[in-house]
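Yeah, one chain of the complex is gone here, protein chain that is, but the others are all in their spots.
Chains here go by letter, A and B, matching the order in which they are written, and residues are numbered from 1 within each.
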Amino acid sequence: MHAPDGFLQPSVALVTAILSIGVLALGLRHAGRELGDRQVPLAGVAAAFIFAAQMVNFPVAAGTTGHLLGGALAAVLLGPWVGMLVVSVVVIVQALLFADGGLTALGYNTLNMAIVTAFGGWAAFLLVRKIMPRTSGGVIGAGALAAGVSVVLSAAAFSIEWLFGASAPVAFDTVFGAMVGVHVLIGVGEAVLTGLVLSAVMASRPDLVIGASYLTSEELAVRSRVGMRPFLIGSVFAAVVVGVVISQFAASSPDGLERVAIDNGFAESATDHAFGSSLFSDYATAGVSNESLSLAVAGVAGIAVTLLVGGGVLSASRSVRRRQMV
Amino acid sequence: MPASSVVVRDLRFRYPGEHHDALHGLSIEVAEGERVAVLGPNGSGKTTFVMHLNGLLAMQSGEIRIGDLPVVEDNLREVRRVVGAVFQDADDQLFMSTVREDVAFGPANLGISGSELDELVERTLKRVGADGYADRNPHHLSGGEKRRVAIATVLSMDPHVLILDEPTSGLDPAGRRELIDLLSGLAQTQLIVTHDLPLALQLCARSVIVSGGKVVADAPTVELLSDVELLAQHRLELPMGFDPSRL
Partner (left out) sequence: MSGAHGSTVLRIFIPGDSQIHRLSPETKLVAVVAAVIVMAVTPRQEVVAFALYAVGAWSVIALSGIGVRTYLKRLAVIIPFILFAVIVPFLSGGESVQVVGVSLSVDGLWATWNILVKAGLGATMSIALSATTPVAELLHGMTRLRVPRLLVAIIAFMLRYIDVLVEQLGRMRRSMVARGHDPRWLWQIKPIASSAGALFVRSYERGERVHQAMLARGYSGVMPVVNDRHASTREWLSVMAYPFMFAVVLVVVV
């Protein structure tokens, strides 16, 4: 998902860049308060860890492989602020040194891959943690589910940006359906990997896992073992359910893609898109027969992402304050 | 070349959450410019002890003086200037992107800058036989080079006391010899924590054995290493066929 230059309209690039810079600045402040003068070495080495972990190829099936994205993992291990900061640094370095993701796309890439995954993942983690047993198994399960959710949120965030700044005449609900659908599958992988990595850390140094700091040492000692197969079957089942629900959205306008009346010819200058008066990109809505449905999907997705990410930011700020008082 | 004495009295320390002392009334006195080997089995408290000398671990009870300077919270800045610590894993010590920045890190924190800093870096690198390395990335250095540059990173702060944690671990024979040449040419007071008993014999006239959190033996190195029973008691062994009395 390291989008290249020009993938979304300049206006979206600019707005997301400003947003990301703001959150990053806040992140540096918060992380500084949490880690003190350990911030530079710990965040730096943790970023190196996320980068290295993304290079590990995991077998999926019959020779195909996947890899970890790490946004939610970083949040559960290091707390949302430090986690967000660390993954942002990884995204920046990938663009700057590896040409992986465009320089002008850094705004939305950072937003989607670091900010949304860390805070959205953290909010999902806190929600799931409430219904999980207060054991290290509960933390691992909540972390795994949050990781899966974070990947889907990231895809949803991208689709919403597409609504405002599409660069191709592909309708929002096509993009949304495809992105979220594919990322539900990726999310299953992310959930499994995150759960396993978390469980390895919990087994040796549970004190390093910020997401487990609410447990007492007695609760940590309870190690309920979940088998690999039930865990996998459960995740796949969850993914299928989510996938079916989402495909209903996308399928409800099946002929939308064919019956298109593009009211703006291609000759229309793209500068119009860049600085155009319409809030939504013409592309993202024009390609759909039922514009209100498209906007409804966008609205629901937008509210969900905003709630979770916003909730994550809020609870993150609160938990910092609590930690400081202790 | 300045050197300071080191006086440690009745040092006690317990890690949070542990049920026994890591240091159990450790005392030692080291004269100005003396080189002392600190020997002992794993987990005996050697590293915990030396981490107190520059205040990386806050003292819980006891007293430490570096020359006239007591090691207390208020003095930490000055203590860390006069006590240079060379860590076991050089990759922990060389954390900057170039050798130059690493050697400059300490003096820059002391407020030295500009051409004075550049000259200091060049001079220090020459001293450890690493001239011309300034622009290299630490990751590209060999084990022996890393160790010498790591020593340069503390020498550039003009310390009076050097603490070296397992300085020869992971070095090939030539790298080890070069390191010994370097250390024997330095005038600073040195405390060398090591499992390498021949190294102790070559560099240090005096050795102490730390075990169970205190000094259990303190004698000329030749004497200590000849006492096979004492060594065995503290899980120390000389290399096969090595006879300290014949050196």
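The rule we apply is simple: contacts are C-beta pairs under 8 Å (C-beta built on N, C-alpha and C of every residue); 3 or more make two chains touch, one makes a residue touch a chain.
Every value quoted in this text rests on a predicted model; they were computed, and no experiment measured them.
Visitor: Among B:Leu23, B:Val71, B:Ala85 or B:Ile151, exactly one should touch the missing chain; which is it?
Guide: Within the whole complex, the residue contacting the unshown chain is B:Ala85.
Visitor: Which subunit A residues would touch the chain omitted from the figure, given the whole complex?
Guide: Interface residues of subunit A facing the absent chain: 2-7, 10, 13, 24-25, 28, 32, 36-49, 51-63, 68, 77, 85, 89-90, 92-93, 95-100, 102-105, 167-170, 174, 189, 192-193, 196-201, 203-205, 208, 228-229, 232, 257-260, 262, 265-267, 269-271, 274, 287.
Visitor: Tell me which stretches of subunit B touch the chain missing from the display.
Guide: 51, 54, 56, 77, 80-81, 84-85, 87, 89, 91-93, 95-98, 100-101, 104-106, 108-110, 113, 117, 137-140, 153-154, 157
One rule holds for everything that comes next: only the chains that are shown with their structure count from here on.
Visitor: Taking the mean of the CA coordinates per chain, how far is subunit A from subunit B in Å?
Guide: Measuring from centre to centre gives 46 Å for this pair.
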